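One chain of protein is taken out of this complex; the other chains stay put.
Chain nomenclature is as follows: A and B, assigned in order of appearance, with residue numbering initiated at 1 for each chain independently.
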Amino acid sequence: MSEPLVEVKNLKVRFDVREGIIKAVDGATFTVHYGQTLGVIGESGCGKSVTARAILNMVPKPGKVVGGEILYHRRRPSENGSEVTEIVNILDLDPDGEEIRQIRGGEIAMIFQEPMSSLTPVYTAGAHITEAVTLHRLLPIRKVGDQMAETIQAHRRVSKQEAKEIAIEMLRRVGIPNPRERVDAYPHQLSGGQRQRVMIAIALSCQPDMLIADEPTTALDVSIEAQILDLMRELQEETNMAIMFITHNLGVVAEMAQEIVVMYLGNIVERASVVDIFYNPKHPYTRALLESIPRFGKGRRQRLTSIKGMVPDPFHLPSGCLFHPRCPHFMPGKCDRIEPKWTQVGDNHWVRCLLYEKE
Amino acid sequence: MAEQERRDNILLEVRGLKKYFPIQRGLLRRTVGYVRAVDDVSLYVREGETLGLVGESGCGKTTTGRCIIRLYEPTAGQIHFKTTALSPNGDPQMVDLLSLDKERMKTVRREMAMIFQDPINSLNPRMTVFDIIAEPMEIHGMGRGPEVEETVVRLLEHVGLRPEHMLRYPHEFSGGQRQRIGIARALALNPRLVICDEPVSALDVSIQAQTLNLLLDLQKDFGLSYIFIAHDLSVVQHVSDRVAVMYVGKVVEVADVEHLYSRPLHPYTEALLSAVPKPDPLYKSERILMQGDVADPANPPSGCYFHPRCRYAQPICEREAPEFRELEPDHWVACHRAGELHLKGV
Partner (left out) sequence: MTANEPNEAKQPKKQISQSYWNLVWWRFKKNKLAIAGAIIVLSFYFVCALFAEFFAPYLLEHKSDYLEARPQWIHFVDPEGHFHLRPFVYGLEKKIDPMLRKRTYIVDTSKRYSIYFFVHGEPYKLFGLIPMDIHLFGPDPKDPEAYVFLFGTDRLGRDMFSRIIYGGRLSLLIGLLGQIMTIFLGTVLGAISGYYGGAVDMFVQRVTEFLAAFPDIPLFMALAAIIPPQWSPIWVYFMLTLILAIVRWGGLARQVRGMVLSLREREYVLAALSFGASDRRVLFRHLIPGAMSHIIVIATLAIPSMILAETALSWLGLGLRPPLTSWGVLLQEVSNVRAIRFAPWLLTPVPFVITTVLAYNMLGDGLRDALDPYGSR
């Protein structure tokens, strides 16, 4: 394993809403390494996006981080020219402070599923601009190229002309046709897929140490998705960037990730290398997920193995193991009473399931 | 399969379907051009089978589906549908939907239904589940009071919801449950053909599996035929008997699902199949990257629409539009070089 970049330790995020408290993330622990891709998989509501946002100390309201730490191994040039690593707990930083702003976008970049969410009326114009620079959202009112150049300049020491050249090059690499012309387009003149690619180009053009990609290709066609995934891997090789790839698409994660965490209802239930997850899954939830997707060559028109029931209501979480009401290996009197602990089941393969806990 | 038998089983046959949306500009809204959303599509669906319709966004698959059910008025073409609703004794007869007047079209609509993608937008938030599922019956003036209620209860049970759910509102349900309500509504009039427009793409993985299972069960129970529109090739492969691949308003290849996936004849199909991320970390194969973007349906390239992105393109591809031909039995393709190329499937 290469050097760690971000260590998340026992992260807990709560949402205090009028109906009660939601444990959006309850004790997430994992590490993202330089030059590696960590895949985070899980269904909607499992807390994967909230975890990602916590890394940038940007948990949306009314959410609050109530425990744990996020240690960022920040590499900075020291006075004598060599590089030193200083460890910062991101949760200790002022969420509106100067330091976190430097980290956001420049050192840890994030891309979202929705490229035009800046159009939501809840943000003021001022917030838009700062957010666009730090979080790579597109502003509808300005040319794509100008927005890119500005972001690049905010994080890299280049002239305006150079920034524009970088922007054009990045647009070319994400597969935008005629990048030299499209750089002067306004966001609304691009298709949804192109906007998403522009966002990815902006995020990657800052050469971040870590890229948090939250369902970045979900809205894209497979041919474009393939281009983007290839580009991300290429850049990762060039710059040793770490990627945290959040998705529900098991195919994408199988291609991209070296290590995977599986989340269910705010908990990480299994953590292993990608090969172990796909070839030797331990947790019943991971197994069920893998069995429930249709695959090429898997018996056509046969019933898929589906997980029974629905994801429970976050206000009435089951006791014991959160998955027990839907689990095919439910052990009455055990799974509904005891909260499973982390158990090591293989080399760097951890699972939280009572089936594997020794008495 | 004998030609005659093949014809007999056909429930729907679309010939030369075109839908051009005018591009209007200026104060007087002059038409300056057309978006060829659907451009000469021909396909057929046999009784009890599922035809998958795949393609990238903007390829016209949704428009094709909406034209078939006449939500959009096609610009040209014929849509032959075998209906039992028009003859008094219930005998099946082939009619061209586009030749029907409003009244007769409404009657035929009983035998067609649609399932939509978005489980939030496809149900009116102001109506109860009962009102939503009963609406088709209300529109057709079928039954009153207890009869309707009985049907709604039966439909809810079929899709795995409880009868007491019927007085609730859509926002009280999860995405998967809402999609079930939409499916129940589609079944309300006992249709023969159901057009499923991306029915599972907005759902979570585990819910997607439940919904696909439900659709397969219902097909068996009611003898439904599906047109299954989706962009996810693995989902389409799972549910379909035959698959049609669309590109910029045209069908470029139709075949049996096994043939299409294992031995595609069109380079576009090959590229699409290779681009799908496989849920297997040890699977290694060369990915065919398509250059550039999908062609603009308002201003398509000359010849074969796919030639600018095709790695097998030759001068003829730029000059001439390929003919849509049956290269192998029941395997249709529109490519000049189909047959001479050896393309890879999955």
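To be clear about the criterion, contacts are C-beta pairs under 8 Å (C-beta built on N, C-alpha and C of every residue); 3 or more make two chains touch, one makes a residue touch a chain.
In this text, all values refer to a predicted model and were calculated from it rather than measured experimentally.
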Residue touching the undisplayed chain, where the options are B:F21, B:Y34 or B:Y169: B:Y169
Of B:D40, B:E135 or B:E258, the residue in touch with the unshown chain: B:E135
Hidden-chain contact residue, picked from the options B:S87, B:N121 or B:S302: B:N121
Chain B, residues in touch with the chain not shown (by the definition above): 29, 66, 69, 71, 105-106, 109, 112-114, 116-118, 121-126, 128, 132, 135-136, 139-140, 167-169, 171-172, 182, 185, 189
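The rule is simple: only the chains that are shown with their structure count from here on.
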Chain A and chain B, separation of their C-alpha mean positions in angstrom: 33
Of chain A, residues touching chain B in the complex: 43-44, 175, 177, 191-194, 221-227, 229-230, 248-252, 254-255, 257, 274-275, 278-279, 288-290, 292-298, 300-301, 303-307, 310-311
Chain A contact footprint on chain B (complex, rising order): 56-58, 174-177, 204-210, 212-213, 216-217, 231, 233-235, 237-239, 241, 257-258, 261, 271-272, 274-283, 287, 289-294, 346
